[in-house]
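Structure provided below as structure tokens; questions to follow.
The block that comes next holds chain A.
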Amino acid sequence: MPRETLKIVGFLCNWCSYAGADMAGMARMRQPDSLRIIRVPCSGRVDPLLVLKAFQEGADGVLVSGCHPGDCHYGNGNYFARRRLELLKRMLPVLGIDPGRFHYTWVSASEGARWARLVEEFTGQVERVQEAQPNLKIQSRIP
Partner candidate 1 sequence: MIGVFICQCGTNISATVDTGKVAQAAAAMRGVADAESIQYACSDPGQAAIAAAIRHKRLDRVVIGACSPRMHEATFRRALDRAGLNPFMLEMVNIREHCSWIHSDVDQATEKAAGLVRKGIARVRHHLPLSAGKTAAVRRALVVGGGIAGIQAALDIAAAGIPVTLVEKSPTIGGNMARLDKTFPTLDCSSCILTPLMVEVKQHENIELMVNSEVDDVHGHVGNFEVDIRRKATCVDEKKCSGCMICQEKCPAKAPDDFNAGMGQSKAISVASPQAVPLVASLRKEHCRRFSGGKCRVCQKLCPAGAVDYGQQDEVVRQSFGAVVAATGYGFYDWTGAYPTYGMGLYPDVITSLQYERLLSASGPTGGHIRRPSDGAEPRQVVFISCIGSRDESVGRPQCCSVGCMYIAKQAILTKEHIPDSQSYIFYIDMRAGGKNYEEFARRAQTRYGTLYIRGRVGKIFPRWGKLVVMGTDTLVGDQVEIEADLVVLATGLTASDGAGGLARKFNISCDENGFMAEGHPKLKPVEAEAAGVFLAGACQGPKDIPATVAQAGAAAAKVIGLLSRGELETSPMVAAVSQSKCSGCFKCRDVCPFGAIEDERPAAGRTAARVLASLCRGCGICSAACPPGVISLSGYTDKQLLAEVVAALR
Partner candidate 2 sequence: MSVYSYFPGCSLSSGAMEFDKSFRLVAAAFDIGLDELTDWNCCGASPAPHHWGGDLGILLPARNLHIAGSSHDSMVAPCAGCFNRLKYAQHELAHNGELRRRTERVLREPVHYQTEVLNLVQLLNREIDPGDLAGRSQGRLAGIALGTYYGCVLVRPPEIVRYDDPNNPVKMEPLLKAAGATIPHFPFKTECCGSYMGLARKEIVLQASRRIIEVTLECGIDALVTVCPLCHQNLDLRQQQINDAFGTDYHLPVLYLTQAIGLALGFSPAELGIEAHLNADVGHWTLRNDDQ
Partner candidate 3 sequence: MISFPISINEGARLLAEIEQRSGQRLSACYQCGRCTSTCVAAFAFDYPPHRLMRLLQVGMVREVLASKTAQLCLDCMTCSMRCPMKIDVAGVIETAKAVADEAGLQDTERNVRLFRRGFLNNVRRHGRLHEAGLLIWFNFKTNNPMNDVKLLPLVLRKKNFHIFPPRIKNRRQVRRLFREINGSGKQG
């Protein structure tokens, strides 16, 4: 499947990762166009249900990115995020979703280049999963 038609949703915290993505933009770093970014105040706001909802709606991949551990604007929101999302990641296979379609990470406001690289790599990863497992369908109902 060509990467132009991939749909990836990214949940980015306002303070670090969203700003990092801005930084990549300011530096005009070319990135695949598959990503749709949703801004959240903190990665700790990312309810796993939102991630599942994205898959249910047909997302080919979901990316969550927050501040580096220790840098959270709210102190420790990213630790909560990590705990929840780690659980979620382990649950994905049960729902028939290849965990390769999901990734959470940390990008700081100054790491534009890292962000661009991350989008490139994650897109590539989703592409590969997509080739192996083209029809993603989640059965269970999610609100």
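Picked so that all candidates are chains of the complex that A comes from, given by their letters.
What we mean here is this: a residue touches a chain if its C-beta (ideal position, glycine included) is under 8 Å from a C-beta of that chain, and two chains touch if they have at least 3 such contacts; residues count from 1.
Predicted model only: the values in this text are computed from it and were never measured.
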item	value
Single touching candidate for chain A, where 1, 2 or 3 all sit in one complex	1
List of chain A residues in touch with candidate 1 within their complex	4, 7, 9, 14, 18-19, 21-22, 24-26, 28-31, 33, 36-42, 44-48, 50, 53-54, 57-59, 70, 73-77, 80-81, 84, 116
